[in-house]
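Every protein chain but one is kept in place in this view of the complex.
Chain lettering (A, B and C) follows the sequence in which the chains are written, and residue indices restart at 1 in each chain.
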Amino acid sequence: MTFAINIGMALFIGPLVAGIVRKMVRARVHSRQGPPIIQPFYDLFKLLGKEDLESSPSLLLRYAPLVAFAAILAAALLTPMGLRPPLGGYGDMIVFAYLITIAAVAVMMAGLICASPYSMVGASRELMMHLVVEPVLIICLVTATIKSGSLLMWDMAGWNYVNGLSISMVVAGIALFLALQAQVGKLPFDIPEAETEIMGGPFIELSGPKLALFQWAFFARQIVYASVLAAIFIPWGIKFIFPWNVAAHLLKIIVLIVLVGLIDVVNPRLKINQAMKYFFGVIAVALIAMVLALLGL
Amino acid sequence: MSGLDVITAALIFLVVGAVITALIARYRTVCGYVASVIVLIVSIWIAMVAWQALTRGPIHSVYVIPFLNIFLPFTVDGLGAIFLLITSLVATCATLFSVQYMSRYPRYNLASYYPLLLLFFACVIGEVSTHNMLLFLVFWEVMALTSWGLIIFEKHDPEVRRAGWIYFVAIHAATACILVAIIILYLQTPTKSFELSQMRQVMANWLVVSPGLAHITLGLLALGFATKAGILPFGFWLPHAHPAAPSPFSAVLSGLMVKMGVHGLLVTFVMLLPLSSASTVGGIVIALLGTISIFVATLTALQQRDSKRLLAFHTIGQMGYIWLGLGTGLALLRISPALATVALIAGLFHMINHAAFKSLLFLNAGAALYRTGTRDMDKAGGLIRIMPVTAITAIIASLSIAGIPGFNGFASKWLIFASSIMAGIKLPLFVFLAIIAIFISAVTLASFMKFLGMLFLGKLHVGPEVEHREVPLTMTVSQVLTAIPCVLFGVLPILVMKYLYTAVSSTLPAGFSPTFASLFGRSLLNATVSLPGSSTPTGIWGPLVILIAFAGCLALAYLISRMGGAKTREVPMWLCGEEHSFEEVRYPVHSFLLPFNRFFASLYPAHFDTDVSSSGHSDETVNTKVRQ
Amino acid sequence: MNAQQLGDSVKQQFGDKVVELSALGPNQLCLTITPDSLVSVAEYLNKDLGCRFVINSGTDRRRQRGKFLITHFFAHDEEKIYITLHTEVGEDQPEVDSITPSVPAANWSERETRDMVGVVPVGHPDPRRLVVADDWPEDVFPLRWDVPHDLKPPPAEGVAMPLLDPPEGASVVPIGPYFPVLEEPEYFRVFVEGEEVVGADYRGFYNHRGIEKLGSSALTYNQVPFIAERICGICGFVHSCSYCQAVERAAGIEVPPRGEYIRTIMLELERIHSHLLWLGIAGHIIGFDTILMQVWRMREPLMWLCERISGNRKTYGMNLVGGVRRDIEPEIHDDVRRVLTDIERQWQELYNAIPGDTTLMARLQGTGILPTEVARARGAVGPTARGSGLPIDVRVDHPYAAYDRLDVKKRVYDGCDNLARTLVRLDETLDSINIIRQALREMPEGEIMAQIDEEIPAGQQAVGSVEAPRGEVFHWVLTGPENRPERWRVRAPTYANLQSVPPMLQGDALADVPIDIGSIDPCFACTDRMEVVDVSSGQVRVYTQDELLNKKY
Partner (left out) sequence: MITSKLREAILCLRPGRVTLKYPFEPHDPEGDFRGYPELDADKCIGCGGCATVCPARAIMIQDIDQNTRRIVRFLERCIYCGRCADVCPEDAITMTKRFELSTDQGREDMVAECEVFMATCQRCGQCYKPPSALDKIMEPGFRDDKLKRGGDDSPYEPI
């Protein structure tokens, strides 16, 4: 059943939350009606049926979206979403971080194989963003490891719940929230896609089902990243009885994603070097959290 | 295995082989096949020996050279067995790869290639199978000379000659350090013996009476082995020497020779040095040096445009990971035996994996060089369209070195990260080293995305004279052979870890390490690290289950993608509606990470990357050259 | 100094070289010089007197005089004078010395004259073709009188304009012709190394509509304002206004004062509209869609207001030669004030919020640097020039309509970057609101349209210029027989500003390229006015998807 919950959260709550953000946050701030909440599903299904245009036919390109999708789903199976993650007994946080990396690699692969100048620029930006954003996640999770003495994400969450929040965990949570914006590819950090600069970057040559899978994977990615932050650094509610623990988790991630959506609408896109500078600052915050944890705070 | 001593037999066989190949060097291909067969036989032979040593305990033997009455004492212990196994893999594949590859050099006499190669393998085998330091030194020096001869194979190229001299000087400085240290130790042994066990007693004595002398000796040895292993700041020779050698030997250099430094380090700090505070200090220093290498070399690698030079810098970086693992282990020996064992296993595991994927990468780069004639990644690209086997093995190797789950690099890096993070709870420094290592692991990925993206993926982009076909069979076979461990050890890491545990625990004092089951669990599917005193496992990596789940998700993704029944149609690339030739819109290699590199530019030691023509920032220089 | 005195000083300098000299009122000087002295006179005007080069024009006068008339226009902004520099070249040797080496701003227009009339600028540093299509025949010059306005030469294969190659180590990133933030087809060939732009080349003029040709061959004086208004979809009124002013000056028609005030009000409404629109697009370019949505929401009441005044949201259709067609009735005044107050309040709020918005400033500040000297040399106008510290504003320098009676400020910033250009526009919007209020207060009663009883005689010429939201719009009319201009020359502001874009891009990040281009508020439709593809007989064909797919590109 946990399988069903985690997969369902990633596959269906992801687009739904995105739809909520589009209608309730983005359209509201834009003073317009906005699309229906289930518009992301309409888009996905429409894309799945659309023609698949290939400018550089390649087996790898054909599988890159599948790999990204599968990697995110596999990562979702390792992520605590209100309950002990279904595959929690088979992978720890290092495995999780690398699975997420696979998804990023698939995006870059897609960009590199297309070999269009836009997709190359997009892939290179994706790579650079990944290089500065991923360390934040790692350092925050290491902070939790230092506190809890375990590399398993469920144990970290449980430890935090039992022992209450500490300063280091709060600081790490803040750092992770600052990075969340880029992890889910929202403004001001949607630099790799940058529609008005490089026309979608790695995805410029993709269409139909390929694009649909990437988009779906990104909807799921929002849930996965928000879940890590919600479950480990905001451990409230994880010891509720089923289904209240799942409901509490859902509430937390919706709040997080709505916050991310709010920041998204009130910011312009930064340039890659500005974003890197920013994330070195965030990494510094995360490192402070880790030092605090090492000092036992 | 009775009668003639097993190791001596292999050595003699190789030496005889060297003579034969020297004689028939004119028949280029035949000579190559003969060398391959000899190496294959010896490889199988020493692999069997190593297997026996691992399963039944160390093999001791003494060979007396007839008439001269010289005693050659050989000992194959668990540690040596691991190195013998690596040797058998790398030697076979590199020699087989050479058969066709050497046709690139029609002007050179192969008498200066195969015989030296076989002698080199003999030295490696000899060196890891002895506890006699004199014998060790002899093999060490012959190995240095033969490898030097192989590096300067392309004698007529001034670049290569220069690289050769740098190597020659560096490696002999290393030898000098080791020689001095061993002579000091030798003079102190009561019976004037070169035996390791005797020297260990001297060391134990020194630690009590004159720790200064002990530390100087240890320092000299560490310096020598660090230089050999390519650890920064002593490994400056490596990015010059590795690209200069013929590709198969580059694979041997990176896959095998630098590992001799690791072997020496382990001999020094585990076998020579008794358990003491010196090992903690030594471990911290080793881990620090390793992390420096990881950081500097990998970031420098990002700038490279020459494929083999890029790989050479990564060799330094990956050696850094090995040293980080081993250093963590050594530092924790006195603090947490369980974690120390895990860390040592992690370092050795990464060494094995590195031997596999780095040899493979050099073979891939060699294959690309063989086919396209250039090492400049700007001048060739999209080779997957003409060389699918090479490209796919290159993808496997790249994913392995980048540490993608399911490949061997991940399993060992996972162990290194887990052990150094956990070590950090006891010694906080190690957390920072772990963070840097994890960060650089992503940089490694970046670098190999570039390598793959530019050289193998994308649109075909080669010179007009290039034949559009795969490299010959011997080359593809050797690449596939080397790719097998990359995948196998990635899926079933626990099998390797079991034998590594044997090797490590047999080297450490008896009863020092906790049992294998208590450390890693009993399951064959899961690598579970459990530390004593914790009720739940500390870290888990269950490759099979995760991979099956991943495959399930992949199948789901496939179903979803077919759900709409979308048709596929081929279209031209979208370039905003104007016509462009592919050449003008091709995104060059050095552009790929330019903003990131500029960001880190201040961190590079500027003089480190002396070869301007192949670095990213040197375009002005290139332009002036063109204009002149 | 008035026009006559300026003319005298030129005459003094060059003596016999000046064939003819006439001052059309105090603000327009008309010189005819010998072809051999063109470069030295141009240099004298540009360097010694500090006149700004505006445009050049070629007229085929072979029917009347057997010669081509080449005209260079200069503006002396401090003295409020437009200088028209005529040169005649014979039809047997249609060549004229290029002034581009000494006056770089003439680069494009000389190439355009060569393409259109066939008079070759000798010594031009960049002799590539500029405005005609790649496959246009080499020997057909569309603006010659004997070329019909609906000529369609057969398409040719495999011809392409030679474009610059990227420097060693750099690669091309095409920005355009079809690019999400360039709403119109223009091709910037950007050379990048990593994310850094190391150079650029430009190919434009994909969308020539033959407007100048139509104006001088198919339409009548009172039909032209409507096609002039369609030169640009955003700032159409400035074009029709500028054209009408040129004709009125040429024919000596006095526009009634109320008509002038109404023109002024419409021009300022259009400026507010255009600046609002620009800010929205600029926001969209840097990914700040909220600005786009909110600013365009603020724009909506303004368009409603324009619809109420003129009968249409845009392309008001208000201008005719001699005045305007519709009055602004007193009952609309309150609506105008209400809308303006509303916009002013929100605009002020936005203005106050922007300096503190670090992410927004990070994108605008220090990007797209256009140094003052480069802006001057390349002939930049409007907010682009004023953002680079050049105090040029036609409303003050060459007053027209009712601006001489109104309180107009020049807004100059010397930041030279995208931020400076943004601030110029932000300030000007508030200024425009005040100008409209003042105009509504002071508007006299009376007629709105002059009574024109006589036909306009042929051979008169005059300049009409208007400060469009993007800069100076310049029209020149040479009246002809048959109730239509013999030659009608249009210079839109983007034509001048676009030449400043490549130096702006140099050294910026690839991510800055769209906003750099956007910061001049480019209007490519204005720039690409001319080509002989007739709008009236252009075939319309509806393609099915299959047909489109099977078409070979």
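The rule is simple: a residue touches a chain if its C-beta (ideal position, glycine included) is under 8 Å from a C-beta of that chain, and two chains touch if they have at least 3 such contacts.
None of the values given here were measured: they were computed from a predicted structure.
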{"item": "Shown chains that the omitted chain touches within the full complex", "value": "A, C"}
{"item": "Residue of C:Y221, C:Y400 or C:F524 in touch with the missing chain, whole complex considered", "value": "C:Y221"}
{"item": "Residue of C:V132, C:V192, C:A282 or C:V321 touching the missing chain in the full complex", "value": "C:V321"}
{"item": "Residues belonging to subunit C that touch the chain removed from view", "value": "145-152, 217-227, 230, 290, 294, 297, 300, 304, 307-308, 310-312, 315, 317, 320-322, 325-326, 346, 349-350, 352-358, 451-456, 482-483, 536-537, 540, 542"}
{"item": "Touch residues of subunit A, complete complex, unshown partner", "value": "27-33, 266-267"}
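Keep this in mind: only the chains that are shown with their structure count from here on.
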{"item": "Chain pair with more C-beta contacts, B-C versus A-C", "value": "A-C"}
{"item": "Core chain by centroid distance, with centroids computed from Cα atoms only", "value": "A"}
{"item": "Cα-centroid distance, subunit A relative to subunit B, in whole angstrom", "value": "34"}
{"item": "Rounded Å distance, subunit B centre to subunit C centre (Cα mean)", "value": "66"}
{"item": "Junction residues of subunit A - those touching two or more other chains", "value": "117, 121, 124, 272-273"}
{"item": "Contacts with 2+ other chains: residues of subunit B", "value": "572, 575, 585-587, 591-593, 595, 598"}
{"item": "Residues of subunit B that touch subunit A when the two form their complex", "value": "382, 384, 395, 402-405, 410, 414, 417-418, 421-422, 424-425, 428, 431, 434-435, 438-439, 442-443, 445-446, 449, 452-453, 457-459, 526, 534, 536-542, 545-546, 549-551, 553-554, 556-558, 560-575, 582, 585-587, 591-593, 595-596, 598-599"}
{"item": "Sites on subunit B touched by subunit C in the complex", "value": "572, 575-580, 584-588, 590-595, 598, 619, 622-623, 626"}
{"item": "Touch list for subunit A against partner subunit B, complex", "value": "45, 47-58, 60, 65-67, 69-71, 73-74, 77-78, 87, 89-92, 94-95, 97-99, 101-102, 105, 108-109, 112-117, 120-121, 123-124, 127-128, 130-131, 134-135, 138-139, 142, 145-146, 149-152, 155, 204-205, 208-210, 212-213, 216, 272-273, 276, 287, 290, 294"}
